[in-house]
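A single protein chain has been omitted from the complex, and every remaining protein chain is retained in its original position.
Chain naming follows the written order as A and B, and within any one chain the residues start at number 1.
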Amino acid sequence: MGQHQFEIAYVFEFFYRLLPSLKVTLLIVGSSIGIGTIIGLLVALPQLYRIPVLRRLSQMYVSFFRGTPILIQLFLFYYGVPEVLKLVYVDLTRTPALFFVILTYSLHSGAYISELIRGAVSAVDRGQVEAAYAVGMNGFQAFSRIVLPQALSISIPVFGNVVIGNLKDTSLAFTLGILDITGKAQTMGTLSQRFIEIYISLAALYFIISFALQKLFDRLEKRLLRHEPAAAGLTKDPLVKISFLRKNLAASKWRRKEARL
Amino acid sequence: MKLDLSFIWTALLQLLTAIPTTLAVTGVSVVCGLAIGTVVALIRINRVPVLNAAAAAYVTFIRGTPMLTHLLLVYFGLPFVIDAICESFGWPFRSVSIPMIGFAYIAFSITAGAYLSEVVRSGLLAVDKGQIEAAYSVGMTTSQAIRRIVFPQAFAILLPNLSNSTISMLHGSTLVFTVSVVDINAKSQIIASSNWKFFEAYIAAAVLYWGLTFLIERVTAMAEKRFQMYNRGGVS
């Protein structure tokens, strides 16, 4: 380092050259959030319905994926899954690394999403379900028409955090040789020896995507919370809104879990 | 190839030596981050002109970018800045003499500062306004009110979030391998590749991180109990 003078022009050039790799990053984020949502739902259900043994298992699952670094999980699945499957004569040695990356990120975000679902559902006031029963709805109708829509609007900001957190986590996929924007930036850095410029453009690129996602989720939340003007009007300051939700939706328990890097 | 259970144990024992590094990186970043975060939170709550905008930009930028980029930017960018400054003032100090782990400390403190400023801010805002008014009414000054009344209550409120951030910093500390610092993760990579037993080594590392996470959670739960004595039975 230090051989080159810092030149801002390179920042723009690198930024432009990083763009094609963005589709790898977005592919990982998109597919792992998609699969993670399904996993999250499956993991949350035993806990919501208090199914004996399964409930313990899903707690273990969540605890493991929240309790260990994503980097370790990546290595663990990359090296471990083929070995385990070898025992049942399934050969994964030629499977591309991207498969394991998506697998790991799906399982990882699945744990967070299950927590989110559990929290959102229990944050919906019990009286809403009672009222639904009282007008004669059955359990499924009460869940799908009353609880789910409300839980959905409550969970949007946390879901946004999970997605953005997932985006930032994908920066670790380079350790398995994936050429996402981080992986690409590393190669370009080594080739050009202009590390500062390349990492500034890399950071800028991540920032722009997270920022756009944040705006998107803010708007979505405002739309879904239009029935709560007191909450929706405060979206400008997320923290005030959090304290509003604390008081009114008993959401504090799960919201405390949202702080993640 | 079969799973070598005894090697997991061997690896675990070897990994123990790397725990201090992991804890040092996590601890330094959380403590410095808490200091930065408190200053930033106070700036933002009191809407200090100019600084407020700068603080908001800092928090938004850090939260919008991966921790890895913070480390890389500090690692590659900071020497430039330091050397330029030292040269212009004629100081003999050069960035080469900064140990690798120093960059990790600095970068992760910057990361943690942004996240913890939000934690501190929400904690402070959650303290009822009436508490400050009551403090004034018994004749306290603003700084007394903040130190004696607001901070203790805010701390109890932000403890769970602090614990989550600490866990995130613990997990994030695995990134130090990119600047050649040997923490638990880097050590497990070394053990894995030198023994050609990847799966076993990473299982051991996962177990260790899981245990440390559990420990942080337990300690927080205990601290929470102690700090929230005044709040017993309260649901809000």
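One rule holds for everything that comes next: a residue touches a chain if its C-beta (ideal position, glycine included) is under 8 Å from a C-beta of that chain, and two chains touch if they have at least 3 such contacts.
Quick note on the criterion: contacts and distances are computed from a predicted model.
Its record in UniProt calls the unshown chain "Amino acid ABC transporter ATP-binding protein", which is the match among "Amino acid ABC transporter ATP-binding protein", "Response regulator transcription factor", "3-isopropylmalate dehydratase" or "NADH-quinone oxidoreductase subunit J". Considering the entire complex, the omitted chain makes contact with A.
Screening A:25, A:73 or A:150 for touch with the missing chain picks out A:150. Hidden from this view is one chain, which touches chain A at 125, 127-128, 130-138, 141, 145-146, 149-150, 153, 226-230.
The rule is simple: only the chains that are shown with their structure count from here on.
Averaged Cα coordinates give chain A a centre that lies 20 Å from the centre of chain B. Those residues of chain B that touch chain A in the complex are listed here as 1, 3, 60-61, 63-70, 72-73, 76-77, 79-80, 83, 111, 115, 118-119, 121-122, 125-126, 160-161, 164-165, 167-172, 174-175, 185, 188-189, 192, 198-199, 202-203, 205-206, 209-210, 213-214, 235-236. Every residue of chain A that touches chain B in the complex is listed here, in rising order: 1-2, 6, 63-64, 66-73, 75-76, 79-80, 83, 86, 164, 168-169, 171-172, 182, 195-196, 199-200, 202-203, 206-207, 210-211, 214, 239-240, 242-243, 246-247, 250, 256-257, 259-261.
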